[in-house]
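So that we are looking at the same thing, I have put the structure below in structure tokens.
Of the protein chains in this complex, all but one are displayed in their positions.
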Amino acid sequence: MKRHLMAAIAAGLTVALGMTGCSKGSSSGGGSSDGKTIKFAAAIYDADTKVYWDDLIKTFEAQNKGYKVNLEMVDWTQIDQKVKTWVQTKQTPDILNYNAYSDFARDGLIYKASEIVSPQVLSDFLPQFVAGAKYQGEQYGLPFISSARQLFYNKDIFKKAGITDPPKSWDDVKADAQKIKKAGFIGYGLPLGPEEAQAEFYSWAMNNNGGWVDASGKWAINQQANVDTLNYLRDLNKSGLTQPNPETTDRKTVFNQFALGKIGMGINGPMARKNAIQPVNKDLSFGVAPLPSKDGTTHNTLGVQDFLVGFKNGGKNKDAVSKFLNFFYQKDNSAKFLQTEGFLSVTKSAGEALSSDPYYKPFVDALANAKFAPTDNPAWSAVAGAVKQSLGTSVANADPKKVLDNIQQTAEKNG
Amino acid sequence: MRSRGTGVATPVPRAGAARRIRSALAPLLWIGPAIVLIAVVVLWPVVEMVRTSLLKISSSGLTLGSRGAQNYTDLFSEGDLVDVMLRTLVWVVGVVVATMVLSLGLAQLLNARFPGRRVVRWAVIVPWAASVLMTSLIWKWMLDNYFGVVNEVLVDLGVIDKPVNWLAHPTQAMLWMMWVAVFVSLPFASFVILAGLQTVPGEVYEAARVDGAGTFRTYFQITLPLLRPALLIASIINVINVFNSFPIIWAMTQGGPGHATDTTTTFMYKIAFFDQNVGESAAMAVVNFALILVLVLLYLRASRWREEVS
Partner (left out) sequence: MTQQSATVARPVANRPAGARRGPVSVRKVILTGVGWLVGLFFVAPYLEMLVTALKPEHELMRSSYLPSKWNWSNFVDVWKAAPIWQNMKVSLIVAGAATLVTLLVALPAAYYTARNRFRGRNAFLLLILVTQMFAPTALVIGIYREMVSLNLTDTLLSLILVNAAFNLPFCVWILHGYFSSIPKELEEAAFLDGAGRVKALTRVTLPISLPGVVTAIVYTFIGAWNEYIVALTVTSSPNRQPLTVAIPSFVTQYQEHWQYLFATSLIAIVPVVILFIFIERYLIGGLTAGSVK
């Protein structure tokens, strides 16, 4: 009996170790020594993302004999941790799909755009995205997907509250929110929780001539326009015109309630329809309007873009990285990704190829004058982190000016 | 070999040296594998952690050189640090005390004889068997302001007249998270105590009854002292686990609003991945370890651990 037990233990151990030993892939670190096998870490946008990449890689490998792309899918909620760990242990993938690039550029980890994509691809990027993909005047990031934020409003609620047109000025927003509240709904869904406080805040601040930096590019987070913006949002909250506790509410929650027909207005991007509204309430009658501005005349839009970057990893991978990227940026391939995921184009050619769904039109139009977060500044990640952690408190208990002062300090400390 | 007791070899002429070496090496045969496993898998990363805390690490994660103690200086000048540390203390003490008290009762119940006891024991194990992350998520789900079942029940019972956004208010959120920590700690603690109860001999109770001691006196004067070893193990493991606990707070409030519900462990994570400062985060990890070390040693001293071991 005892002998059986020991034998079983030994057998179990052998099997376990054997299996793990055998199943070890060749994926550690970057690619192979001949530089023809590369690792691509792609962010998960939704369930279709992996299918798309698997498919694309298969075609690529078939057309380029001897080249191999190892795909690793990483969820957005886990990507920061993974990327930091990779960089710190020198295990970066050869290509990464991420929302930042400038600190990699500053630290000399990634290729310049011109080193890894053809001149045709380079000239195909829309200029407003190239501006946000540079570090010290040189383009490093390869714009990948983009999106623009607009004001979503519930048409049924507007009708019940007796509102005819979507609000244009901040005063309109407040007045409409009051009417909506009277009709028994939540006026405006304000997500200032850690998920995306920086995007929500900037969507308002830019329409009050505020923002992250001044004209010379220096951090100007605690400027008066920003303080005023927070005071306005704080007033909305304190007047009971938003959902309770904006400081802990994430956009997902707001848009779930929006989809359920409980919130009158909220800001989101085009993918909200596919990911937030349709799964919950197919019949929701909603409209999309430009972001309201303080004076109600000019309306800026928050643009968001994600990037692809190529890590040097010693340099042997350059040929393979470049081949694969050029392949992806072929018009049909990149357009297909945008269609699959419901994002907006960053290139001229794919933009033309995009479907003519009228839903996208206001977003595409708005993108022309979109403002972007200062992703070209390597300190931006830390600033965004500070904003996510603390900005929301300014519309609850904390003093807006003090909160912004603290974030300004963080920004200056990081350069 | 064993009969030598203290392990110091009595010097025997001639073969003395060889013997001494043999007797010094003998333990290695038994404890060597444990030491190797710990050294390779645990101590190696610990050394890395300490080293990292002295390095200048760029926001991308790249090592830029040495930074001396500057990471620690930065850490100690964080305005929120003191609050976070005090909150961690409250968190640990509150959760552990509640867990121990409740698990004493729970163990007694699981030890009592009633129909279906085995099924109840299986039910109690579930929060331990489930991943803490998932348990935290379902509690967050149940406490939701818009659709949470806790609010639904309380409103239907008339306890509150409109839903409460439990996790948005620091004090309420903290209490709920401490409750979840207690909830997931109870199974382990009660089963250790339950096992301890098995070792209490029946005659002791007979004797107490003959002496005319009441139920309460019997419990406090006989059962509880005999449970000391079990209590000690359960509470120390609990202290360490609760101190290091990350998923509960991360899943339920992310330490927010602001830093109002952070403990040192979530604070450490935020320094690395929100503030992009891996070096300072490593310094926080080192400080975190020092804290738990002091906490446990104080506790052991107070509970006179040595007497138990030797």
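Just so it is clear, A and B label the chains in written order, and each chain counts residues from 1 on its own.
Note that contacts are C-beta pairs under 8 Å (C-beta built on N, C-alpha and C of every residue); 3 or more make two chains touch, one makes a residue touch a chain.
Just so we're clear, the structure is a prediction, and the values are computed from it rather than from any experiment.
Of the chains displayed, those contacted by the omitted chain across the entire assembly are A, B.
Check B:34, B:210 or B:302 against the missing chain and you find that the one touching it is B:34. Although one chain is not drawn, the whole complex shows that of A:63, A:89 or A:369 it is A:89 that touches it. Touch with the hidden chain on the side of chain A covers residues 2, 9, 12-13, 16-17, 19-21, 23-25, 27-29, 44-47, 72-73, 75-78, 81-82, 84-85, 88-91, 252, 256, 260, 271, 275, 279-282. On the side of chain B, touch with the chain left out of the figure occurs at residues 1-2, 5-8, 23-24, 26-27, 29-31, 33-35, 37-38, 40-49, 52, 106, 109, 111-135, 137-139, 141-142, 144, 146-149, 151-152, 183, 186-188, 191-192, 194-195, 197-203, 205, 215, 218-219, 223, 226, 229, 233, 237, 240, 244, 246-247, 265, 268-269, 278, 285, 288-289, 292-293, 296, 308-309.
Basically, only the chains that are shown with their structure count from here on.
Centre to centre, using the average C-alpha position, chain A and chain B are separated by 37 Å.
Listing the residues of chain B that touch chain A in their complex gives 57-63, 145-146, 165, 167-169, 253-254, 256-259, 270, 272-278. By the touch rule above, chain A contacts chain B in their complex via residues 80-81, 83-88, 103-104, 106-107, 109, 193-194, 244-245, 247-249, 253, 256-257, 262, 378-379, 381-382, 385-386, 388-390, 392-393, 396, 398, 410, 414.
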